[in-house]
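Every protein chain except one is present and positioned as in the full complex.
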Amino acid sequence: MPDRKSVAAALKNQRIETPSWAYGNSGTRFKTFLQEGIPRDPFEKLDDAAQVHAFTGVAPSVALHIPWDRVDDYAALAEHATSLGLRLGAINPNTFQEDEYRLGSICNPDPAVREKALGHLLECVDIMDVTGSDALSLWFADGLNYPGQDSLAERQQRLSEALRVAYDRLGPDQRMLLEYKFFEPAFYATDVPDWGTSYAHCLDLGERAQVLVDTGHHAPGTNIEFIVAFLLGRGRLGGFHFNSRFYADDDLMVGAADPFQLFRIMHEIVRAGALSDSANVAFMLDQCHNLEPKIPALIRSVLNVQEATAKALLVDGDALAAAQRDGDVLGANAVLMDAYNTDVRPLLAEVREDMGIDPDPIAAYHRSGYAEKITATRKDGTPAGWGA
Amino acid sequence: MPDRKSVAAALKNQRIETPSWAYGNSGTRFKTFLQEGIPRDPFEKLDDAAQVHAFTGVAPSVALHIPWDRVDDYAALAEHATSLGLRLGAINPNTFQEDEYRLGSICNPDPAVREKALGHLLECVDIMDVTGSDALSLWFADGLNYPGQDSLAERQQRLSEALRVAYDRLGPDQRMLLEYKFFEPAFYATDVPDWGTSYAHCLDLGERAQVLVDTGHHAPGTNIEFIVAFLLGRGRLGGFHFNSRFYADDDLMVGAADPFQLFRIMHEIVRAGALSDSANVAFMLDQCHNLEPKIPALIRSVLNVQEATAKALLVDGDALAAAQRDGDVLGANAVLMDAYNTDVRPLLAEVREDMGIDPDPIAAYHRSGYAEKITATRKDGTPAGWGA
Amino acid sequence: MPDRKSVAAALKNQRIETPSWAYGNSGTRFKTFLQEGIPRDPFEKLDDAAQVHAFTGVAPSVALHIPWDRVDDYAALAEHATSLGLRLGAINPNTFQEDEYRLGSICNPDPAVREKALGHLLECVDIMDVTGSDALSLWFADGLNYPGQDSLAERQQRLSEALRVAYDRLGPDQRMLLEYKFFEPAFYATDVPDWGTSYAHCLDLGERAQVLVDTGHHAPGTNIEFIVAFLLGRGRLGGFHFNSRFYADDDLMVGAADPFQLFRIMHEIVRAGALSDSANVAFMLDQCHNLEPKIPALIRSVLNVQEATAKALLVDGDALAAAQRDGDVLGANAVLMDAYNTDVRPLLAEVREDMGIDPDPIAAYHRSGYAEKITATRKDGTPAGWGA
Partner (left out) sequence: MPDRKSVAAALKNQRIETPSWAYGNSGTRFKTFLQEGIPRDPFEKLDDAAQVHAFTGVAPSVALHIPWDRVDDYAALAEHATSLGLRLGAINPNTFQEDEYRLGSICNPDPAVREKALGHLLECVDIMDVTGSDALSLWFADGLNYPGQDSLAERQQRLSEALRVAYDRLGPDQRMLLEYKFFEPAFYATDVPDWGTSYAHCLDLGERAQVLVDTGHHAPGTNIEFIVAFLLGRGRLGGFHFNSRFYADDDLMVGAADPFQLFRIMHEIVRAGALSDSANVAFMLDQCHNLEPKIPALIRSVLNVQEATAKALLVDGDALAAAQRDGDVLGANAVLMDAYNTDVRPLLAEVREDMGIDPDPIAAYHRSGYAEKITATRKDGTPAGWGA
């Protein structure tokens, strides 16, 4: 049985990165419903992220999205983060929101567009150099809407070429995370649609290229923990974009749609020792809170990851291994379920008290008055969103 | 064997309605790529729709979306349609793009919001009275993103109540088409998610309430032609919103993703005699052309429906019935496939020549200079889109 | 907040029916792996079912499958049940395992086959008269493998006709449960593929025809609790066939694949007051334990339903309603999740002690020696299976 002390230590040591874009307005193709108190620039997004960290104690870094988070002085932004007890995390280039990218970015049939997109990737590495970010987190919206629209094979060639240049630009302490997505926004074919494609390109590139698993980016029925276990076994799991979904969308709070799946994923992480810093697996949220208020939704998401992790840490590994070895199907499953069915909230409350924070982060946030404050003070200006 | 003359007559008589919104700019949640020559108001949308009709001969009506097509004088809009050889078709209320609708429209927990949404439905019937439209085409974005967010059961009650009021407002020559959608924009639950829900409400309401089948709105693997056959058998198929999809999106040109499925659907239509005017099944497109130019994409879509219909008309019904009766699985399938594998483009070219239009509508449109004209003349003003 | 006493009372009063076929050998199309100690006739299946009831206290009835459970004297079988503290539950006709049924049973194009199948349905009502079973539980494997193979529309007519005869044969205290299934064994079309089809036929037939929801019989992504809530709202939820699945199969232990989904379903049941006897919703398991031993798997399944029910009973309905009314998305979700995250095993242990049974049914069963006994005593003869 895992002892409570080491479980608590692992939980205190866990780190979950929040995404700057989750603090801004977002929506579906039908409508972006506006909320009050939304940050108007990247500095204010960091202010909000600092709240999530203050109340959870495990969310000290923030991923940036360029150009949504473009500023004149990234060093100043990094300093602002430091002043808040935060650091800047992964840099996420955006190669899908300019009219030139209608038919793709680095896979576009037009070399000039590819050049432009590659330039943006390189610009993002420049930003990493300034911010100290260690991860270039790549997701490409590239794909096709109609059969025949472009050559699937040639697009892979173009992809390889651009990734090579970007990879070679990375410094020795920087790495590339290559995300895959089953579909959307492309309707017929996506240029990096599955982990296999991402993995193959990472193998081509070198050791510092790793697969990024977005939990919402799979075909219906895909066994995500299998992919996690497989990539861990080969040292190619770079990290996660956590979120959840019931259908094809991918923006619900992680653990909201299928908490058991999240637990199974964290079980593979724990089993492989990949919670530790040395494993260098980035646990990042990638969500958009379209209906619910942003900051408490992010706190809730961090708690959901913590709860799944706590349950995974409580799995009795020896009993599990014994039942597996004996071919005891029901017994092995029962060991796993015993941990899953445990209410870990009391344990996490204790951990938080040890860390000097409120045992109930959501309630503490609501009591803090921060929501009222930002609603009052951020009335003017343009709230941040996907387009800004 | 169907004789060529009656097949040709049926094809000439077919009517396909295009949607006003397909002529405007559209996109995904990530980006709307702008096109040139986009209409700036509903009158110009009708101008474009007239082109689709001119080159195909079978697209004489246009569906409106309110408020995207709001005008001061609907009678003037109807007259503009008439002057172009068109008529105004189904009226589609929009109850999803105002901030009040964040948690739903007629299913919203707040009675004031429900009232507002219902008022809009009634306004749309007023518009029908002026335009002569016979169909109120209802799709509700209502749903939930998270379990527990609202009561599934109470939302059904609210839905029933609002539909009742709207139905009772209809005149004797007007009908209500109730569309269902598996998901989107709601992420967890949709208030009218499947044909069964729509059908049950239509039964409650009365004979002039019918199910609207959007071909893109089903769970993966759903047999749509079964639904079509079932509803036809009970007189409750009000019409189609045609489009196609590979995944969860629903905006590709009809027939682009799975032309065999479209053929199977049209086979059920033909078999049930539902192509005839008396069947009163509305064949409407509901598409958004995000990457491709709008007018030729709509022409292509109309041609795709025509080609599927032509193949369905060529099915040898007697041979099929005989093989089915004999339990000849391969033989029955072969009768169907024989029609599907026929190249019906020569037949349709002849039909078009009989109708006095060019046998190749796409080529004729490209030669016409219309695209160049609208590109040149619509440079100023705000192009129409989903939000305008 | 629900008080513990009424929660406990509801849990003691819950009734879950086990299926006779779950006690016999079963497998996939690739292989049936044989187990030891399998019953050799329906009497021995009841003996095993009595164990499940003895250790759980809430599984007093057993569903039969005819002809798998055909006996010369059903009264004797019913008496055997009574002697074990059990009763015979739903009667499930089998119209898919004779060569005549290759192209369907009551939907077959051949009237002689339809007649035969209908005769079997009527035979099953005769059996109900003898056994005192109140539910004729109908699932039809009817469907098509290839487009065109038969007329979808005519098959619906044949279905209607046969169901009418069977329904009219029922006594005043008997009811018909009509199950739907998305697919399998038919590969292209199924004659009762979704709840809408089942519901429509039930409406045709009369008040004692109700929909049977098998939790494993839906398209990927289907919101099952919506269907449950909808049918409850209209008095047409006859009952469940509980099981779970990750993909398209439907034979895993209920709650094993997605325990949160099971909880959401039970939440709708509790919310609608449908746990009570007067609601007459049948909670039946329909599973096949291909790899794991049958009796403990069934005990585990019963416990899973109990645990989901306990959590659903713990939902704070007032707090939930208030949050829903206020449009508090996160708050409403949190009320639900608070109950889901509770460890209800201590509560259930107490309930069991009150009932005079062991608080840990699985462990108690393993200690009982029953498994060893049946392994030793059932060495001869032919073990029961799907074909016998």
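Read from first to last, the chains carry the letters A, B and C; within each, the first residue is number 1.
Just so it is clear, contacts are C-beta pairs under 8 Å (C-beta built on N, C-alpha and C of every residue); 3 or more make two chains touch, one makes a residue touch a chain.
In this text the structure is predicted, and so the values were computed from the model without any measurement.
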item	value
Contact residue for the chain not shown (choose from A:L77, A:L320 or A:L347)	A:L320
Identified contact with the non-displayed chain, of A:A189, A:M284, A:I362 or A:A384	A:A189
Residue of A:G119, A:G233, A:G369 or A:G387 in touch with the missing chain, whole complex considered	A:G233
Selected residue (touches chain absent from view) among A:T222, A:N280, A:N341 or A:T375	A:T222
Residue ranges of subunit B at the interface with the undisplayed chain	220-221, 223, 246-247, 256, 258-260, 291-293, 296-297, 300, 307, 329-330, 333-334, 340-343, 345, 362
Touching residues (missing chain, whole complex) on subunit A	102-103, 109-110, 145-153, 156-157, 182-183, 188-190, 193-197, 199-200, 203, 218-223, 225-226, 229-230, 232-234, 260, 264, 268, 271-272, 320-321, 323-325, 327, 329-330, 332-337
Residues belonging to subunit C that touch the chain removed from view	27-31, 33-34, 96-97, 99, 101-103, 141, 145-147, 149, 182-185, 187-188, 220, 245-249, 251-253, 256-257, 290-292, 386
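By definition in this document, only the chains that are shown with their structure count from here on.
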item	value
Chain pair that, of all pairs, has the most C-beta pairs in contact	B-C
Chain centre separation (subunit B, subunit C; CA means) in Å	39
In subunit B, residues with contacts to at least two other chains	102-103, 145-147, 149, 182-183, 188, 220
